[in-house]
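Not every chain of the complex is shown here; the ones you see sit where they belong.
Should a chain be cited, it is by its letter among A and B, assigned in written order, with residues numbered from 1 in that chain.
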């Protein structure tokens, strides 16, 4: 049974409720749906002991073409490892305000553990393998700061 | 020609989105990087960062990967999406 994979790299917002409805529509065979949504926080946690810095706007740069290819590859890898029915990945780019959705990962399966593991797997790979870069702005006037990659994100891949 | 792209902080440091490089004797990413570093101090320093990432034809690759005329090669810092 072919897995139904849907990928979007987009500037526009998305509605997780609508995405859930698409994952479920006419889907009577998969009892399990797992989803993860990443949103813009209003602060940047400092890994190195500084105080939290406020974040008003997050600018997301991406590599057009490769971004779509990377997401498709990640979804396919997940579909090879777990018995999934439908997979949906969305990643936004451009300027985003605090609270806005950045990323959506959803997977349906006949097995709850498969759907949850697949979401964790896809987020882990997305964090370290998909060509997106975040720049944080404390306010409209401020110069931005590029978010630094975290060792923990790279080492999260070791468990797979 | 090899199409070379730069992203994020690296793009800003170089003040350059991308350039075309004559393939010539270039056979690997390392050689391509070396020819770019010859462009001056800024390029030499920016492209020597040990965390520098590379993609060849939109697939993650390493510095030993082969490149040839017509390829698209991108250099960028570690990704931070998700």
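A few comments on the model shown:
Please note the rule applied: contacts are C-beta pairs under 8 Å (C-beta built on N, C-alpha and C of every residue); 3 or more make two chains touch, one makes a residue touch a chain.
The model shown is predicted, which means the values in this text are computed figures rather than measured ones.
The formula for the complete complex in this structure file, using the labels of the chains on display, is A x2, B x2.
As a convention for this text, only the chains that are shown with their structure count from here on.
Between the CA-based centres of chain A and chain B the separation comes to 26 Å, rounded to the whole angstrom. Across the complex, chain B is touched by residues 38, 60-63, 65-66, 69-70, 91, 102-103, 123, 126-135, 146-149, 153-154 of chain A.
Taken together, the chain B residues at the contact with chain A in this complex read 5, 7-9, 11, 51, 55, 58-60, 74, 76-82.
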